[in-house]
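Below: one structure in structure tokens.
In this view, the complex is presented without one of its protein chains, the others remaining in place.
Chain naming follows the written order as A and B, and within any one chain the residues start at number 1.
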Amino acid sequence: MTSNRIVGASVPRKEGRDKVTGRAQYIDDMTLPNMLYGATVRSRVPRGKIKKITFGSGIAWNEFVIVSAKDIPGKNCIVLIVDDQPCLADGIVNHPEEPILLLAHPDRHALPKAVDTISIEYEPLPAVFTIEESEEHREIIWGKDNTFKTYLVEKGDIDGVWEKADYIVEGEYRTGAQEQLYIENNGMIATYDPERGVTVWGSLQCPYYIHKALMTLCNLPADKVRVVQMETGGAFGGKEEYPSMIAGHAALLAIKSGRPVKIIYDRMEDMAATTKRHPSRTRHRTAVTKGGKILGGEIEFAVDGGAYTTLSPVVLSRGTIHAGGPYYWPNVRIRAKAMATNAPPHGAFRGFGAPQSLFAMERHMERIAQVVGLSPIEIRRRNFLQPGQTTTTEQTIREAIDLEKLLDRALELSNYHAKKQRFSKDNRMGTSKKGIGVAAFLHGAGFTGSGERNLSSVVDVEACADGSVRVLVSSTEFGQGTKTVLCQIVAETLGLEYDDVTIAQADTGEVPNSGPTVASRTVMVVGKLVQSAALGIKQTLTTSGALERSYSPAEFRTACQNYVAAHGTFRSSARFEAPSDVFWDDEKYRGEAYAAFAWAVYVAEVTVDLSTYSVSVNDLVALQEVGKVLHPVLARGQIVGGIAQGIGYTLYEKVIWQNGRMQNSQMTNYIMPTSADLPPIRVFFEEMGNIHGAFGAKGIGELPMDGPAPSIINAVEDALQVRFDAIPLLPEDIFEKLATESISKSGPHSAGGVQSQ
Amino acid sequence: MTTNISSGGRAKCELSFTVNGERRTVRVHPMERLLDVLRQELALTGAKEGCAEGECGSCSVLMDGALVNSCLVPILQAKSANIVTIEGLAAGAQLNCLQEAFLDFGGAQCGICTPGMILAASHLLQRNPQPTIGDIREGLSGNLCRCTGYVQIFDAVAKAVQFKART
Partner (left out) sequence: MRSDPADYELVAPANLQEIVALLAEEPGTWLPIAGGTDVMVQYAAGKLSARKLVSIWNLPELRHIEVLADEVRIGAGCTYTDLRENETVGREFPLLVSAASWTGGIANQNRGTLGGNVVNASPAADSLPALLAYEAELILVSIRGERRVPYLDFHTDYKKTKLASDELIRDICLSRRFSEYFSYTRKVGARQAQAISKVCVAALGRLDGGKVKDVRIAVGSVAPVPLRLLETERIVQGKAIEPSLLLLAKKIAVAEIRPIDDIRSTMRYRSTVVGNLVAEFLEKLRANEPAI
């Protein structure tokens, strides 16, 4: 086989032409004959018993289809990990914006008025809104103790390290909620007929999550539920779990009315009602030697899960496993918990718990450096994980990663040392202060621990009548380039032209379950499966004698055509099998957490304007090791896009909560970066290869979300010599901190939270 | 009392305008948004609703040569106007140089902002055929993109400028 003709090249995006011409069909672009429009009546209170529902006057209610919990044919829940989230509230609500009733009408303009006239009386119940309130247990709002999930990771003898420590360094770090803010709002269309069951089309990431949820909700067998992904206008995790809810609503209205029903959220509804990144709190207590070596530490990681379990256990898991960063901890104890509050459930968002705990780790490294009296660079150098060492979950680093080399290259690319020196001199004058900050981090690709084994994903590759081959996976395209890269892998594997490979629409009626499109797993895990399924096609053709061992793309096409003409189309399948050397213990939370880690060092340069207390990022160098880069343009696009979201997370994007409800659910008031706000983002790759992924690729999508926050906040601290341990960091926060701390007196070295022994 | 008013009213009215070079007549309420008329009456779904408040730019179209958010234009104000949507940018199968550049340089990821972004870029290049990077940043600042971090969009626009200059 010719090596890497197609993999490694920036071939055109499969669906790119449709996207640049406006022909790509998103859910709101689709219309079915006789279709109704659906709307959702939601809770206005954070917690309470529903006493009475009144349908207002002046509305022709007989024209509306109305669905309540009573109309649910199956079980009233959105099946995911724990079945605690109802599809429609039945008697009690646990968060603002919780769905209570559904309406449908042929005229979409009739719906907002109708929704407005419905008044619901509640008997309010006390609610909790923060991790602290939840862990106080004064009010139990979920289960026995408001706790969705806990983890305990233990390595070595943590209780023995404190007396050996020269310093014990403590810190507490917080991160806020973040809205995914895909530009396409959520939407679904559902149809129902008794013979074919329920079909839904929509904007979504995980067709088989919805498939499973609809089977339970509608009490239908697998073959009576079909889920089809339309072109999806951004997701970032935000269309991982909530689309099951919307699909359920559309399906219930379709079942009751017997007509197709379309539900499209507008921006306000989407922002207020659907999931956001989990707010978090991380506490570190670390034992360090005079030489700056970490002896061990305790890490407490807590996330606010909102009112129902949804994905909180797995978000918490990823945050827990990443909490130690890319450092060697001879001894560690990590306690993690996901707490319930009366807010809409928080959910998946690029990074999935890791940006939260890594922010804490990388801020804490700065504090350790200050206490020990080392530079931020040196403290990291002395504690980096080395090949052969083990992570906090005792996963041995088998790849030849050299984090010091990665760090050195990032420092050189960013001109770190010269800038650092110049800034500290220049900052003595003037009202604008510059700073530079570093963050080193890692991101595990694929599902955590035993996740991939449990998923047991399947992919198909099909030989088609025209001689082309077609990829069939439930992995979805929502901007990352899924379709393109999987086709590249197959074309490369089979020695075909890129155009000889197509990919099926993600339709559960046609494609096997290759798992959800999450966790940076598509290229590495699904790509590897697609590669092996593709080889099956070749094997069939060569075994049958239709194809020689060595062939041109044209010869393959002819052989394939001939074979299919004689025997019909055929598919080759591949199923995930866990490598035998990968071990994970779910009880002890110990073992090989991920098949591969991507590694990175980011360097941010900022200016803080002391007239307005605003921070601007002037430069961001992003250096990462992600295995083989299969498509340079797409890979760079993933990194830059993730960094832009990370900059928003750090400096702009604040969800303003009041009693569990988002107050700024408009794009005008929830501030994401515009084209005028972003610095030059300079992306560099180290390629080391990876035995687990197709052509040596690792996961890439989530990694860039982890680095901006700590590198930027470290740079702000460098500029102002004042510590900030929470994001988002808005000008108002900087102003308040500076107003209470005199800049000259409060160097970081004199700050609290440190004991010397 | 509005009978002597030259056009509009409350009931549906018939009005014509040009879309992508074609004369179109619709019968709609005068307060219908141009965006909805394009999408629902004319099945031109390239313009998208992202925010309904003129913030995201994904509904951008050109109206008499000016970039506008079609979610903020009552259809009566588009009477007799010349509208260009993303569907009107390519000449048949031949992509416009911006479309080509967006395709080649990673300017489109999920694609939802892409029609508006390309129209904003097209409007920019019409007014300013040799934009600086600062001009590009400003010219596109009303079009939000959550996927790309904009950098590859800037690359694409800069390449389209070069391409245009050559041809």
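To be clear about the criterion, a contact is a pair of C-beta atoms (placed from the backbone, for glycine too) under 8 Å apart; a residue touches a chain by one contact, two chains touch by 3 or more.
Computed from a prediction, not measured in an experiment: that's the story for all the values here.
When you scan B:Arg33, B:Lys48, B:Arg146 or B:Lys159 for touch with the missing chain, the hit is B:Arg33. Screening B:Leu89, B:Ala120 or B:Cys145 for touch with the missing chain picks out B:Ala120.
Among A:His109, A:Lys164 or A:Arg575, only A:His109 touches the chain left out of the display.
Taking the complete complex into account, residues 1-2, 4-10, 28-33, 36, 49, 52-55, 57, 60, 66-69, 71-74, 76-77, 79, 120, 123-124, 138-143 of chain B touch the chain not shown. The chain not displayed touches chain A at residues 108-110, 112-113, 116, 266, 268, 431, 610-614, 652, 656, 663-664, 668-669, 671, 673-677, 730-732, 735-736, 739.
The criterion applied here is as follows: only the chains that are shown with their structure count from here on.
Between chain A and chain B, the centres computed from C-alpha atoms are 31 Å apart. Residues 39, 44-53, 55-56, 58, 85-87, 89-90, 95, 99-100, 102-115, 118, 136-138, 140-154 of chain B are the ones that touch chain A when the two sit in their complex. Put simply, chain A touches chain B in their complex at residues 10, 12-13, 15-26, 28-29, 180-185, 231-236, 266-267, 478-481, 633-634, 636-637, 640-645, 666-668, 672-676, 678, 680-681.
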